[in-house]
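Before I ask anything, let me first share the structure, which is written out below as structure tokens.
Now for chain A:
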Amino acid sequence: MHPLLIVVLAPVSVLVLSLLIPSTRLLSRIAPVLFFVQLAAMAFSLFPVLAGQEKVFCLLPELCVDRLGALFSLLTQVVVAAATTHAVVFFEQDDAHNLQNTRSVRIFYACSSLLLLAMTAVYFCDNLGFIWIALETTTLCSASLVYYHGTKHSLEAAWKYLIICSVGIAFALFGTVLIFASSQYGATPKGSLNLSELSAHAEYLRYPLLRLGFLFCLLGYGTKAGIFPLHGWVPDAYSAAPAPASAMLSGGLLNCSLFAIWRLCELVRASGHDSFVQHGTLTIGVTTVIAASIFLVHQHGIKRLFAYSSIENVGLMIIAIGLGSGHLFFLLAFNLSVAKVALFLTVGNIVQSTGTKAIADIHGLLAKNPQWALVLLAGSLAVSGAPPFGVFLAEWGLLVHITQFHHWLVVAGLVIGLTISFLAVMFHVGKIVCGTCRPGDISFYPWRSVLVPAGLMVVSLIAGVSGLSQLF
Partner candidate 1 sequence: MVNQLYITAFYVLFALLAPPVTLGTICKVKARLQNRIGAPLWQPIFDILKLLRKDETLSKTASWVFRFAAAINCSLAIYLVVSVPWLQPKPEWGGIDLFTFVYLLAAMRLFTLLAAMDTGSAFGAFAASREATLSFLVEPASVLSLASLGIVSNSPQLNIIFGFHNMHAFHPGLWAISGTALLLASIVELSRMPIDDPTTHLELTMVHEAMLLEASGRNLLLFEYANTLKLTVLFGLSAQCYLHLIPLPVDSRWEVYAIGSVVMLLVVAVTVAVFEALAVKLHWTKAPDFIAYAITLAVIGSILALGAGGI
Partner candidate 2 sequence: MSLSLNDLVAFSIAVCAILMVGSTHLRLNIFLFSLQTMLLVYLSTLYAHHHAEEHLYLIALALFALKAVGVPVFLLRIIRQVHVQRDAGTLLSAPIAMHTALAFLAVSYMLARQLPVPPSAGLGWPGATAAISLVCTGLLLMLTRRIALSQIIGFLVMENGIYLFGLTQTRGMPMLVEMGVMLDVLVGVMISGLLAFRIQKSFEHIDVSMLVDSKE
């Protein structure tokens, strides 16, 4: 079986089915099955690369993935499969309250499958130009996901998302062209966008052009990830999108843009300008973490709260990328993605049952729905970096790694930022979880609605407690 089919078959079939099948119940049940099958097939074919027996796994001559890319693509697959599994319950609840629009659900599944295809393509592409195209495709698909509800709020969020990310991605294209221009002075006179070629002849890349290109790409792909000055779209988009879509955006899409930045950092490092990369990324990372933690103090919406927490996570991951540690980068990404997906799905449940997104209007979750409350607490602890979850190990490892480079200011800034954000998140979550519940609140508890989030939190716990992190 041609390796390309492993990656392409499931999303394309879901896309085709979403256009053909009129029944959303059937569609929402078939999709997760197909995605889990794809997960198994990918895990099986990527096993040699993961185990270190082979360097790369190729779908086509231009589409090769190395170990880190394989790990990330599997993570993305897990995220999407989990999100679509939960989406079954989510859409059922919508259906029960007669809030559902069949056409919107089918568009949701079509765009999710395209999103998965594009996200996987980012990891598999060896060519800077193709990475750009894949990321732009993810922007377009996810804009449709953000617009799912069709309300004024989601319209505004989708518009802001599209415009800000378009500006960002245009900068990234400019940076790509600059890197292409820098490559035509040496071994490849016609210029090349192929990453393996560029890394092999990295010392021939003209430094001024390369530096400018790297800066623009960092800004551009960073906009897509949500670094500090350009994060404006993140709270609105995460808040307006339905819960499975927010989970996919924060758990999958974030990693894609960060992976693109990782590839670029590797390239600049290969051409010998390590300190420049470090300075740039460390500055951006620390600023993002501190700014996000300050914003977290004063939040009114539950989804916006965790969106700002996502922004903070991006800061941490950028620091890991800047220091050149792929191991730490993936560790952070894995633990944070798993926790965030669980979190956003639970929050989606809460929003659906109470009908409001404002923190001030939600009380007494522990009394009403202890299972949801437990998962919410576990998720918030995980996302803020508390033990025993895997995130704690990853953040600790990151701090240790930074001290090895003697960046004391960075360590201090990170510690302050992480502390503030932990306090802020737990304060707001505490307001939700504790307290008495008002009589007359809608309360429902299908056990299936907590299955996926709880499962993911268990995975995170295992990752934190056992030595799973050594595997990566």
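For the reader, a short list of remarks on this structure follows.
Assume contacts are C-beta pairs under 8 Å (C-beta built on N, C-alpha and C of every residue); 3 or more make two chains touch, one makes a residue touch a chain; residues count from 1.
Regarding candidate selection, all candidates are chains of the complex that A comes from, given by their letters.
Computed from a prediction, not measured in an experiment: that's the story for all the values here.
Between chain A and the candidates 1 or 2, a touch occurs in this complex only for 2.
Put simply, chain A touches candidate 2 in their complex at residues 127, 129-130, 132-133, 136-137, 139-140, 143-144, 147, 152-153, 155-160, 162-163, 166-167, 170, 173-174, 177-178, 180-181, 184-185, 189-191, 193, 206, 208-209, 236, 239, 300-301, 304, 357-358.
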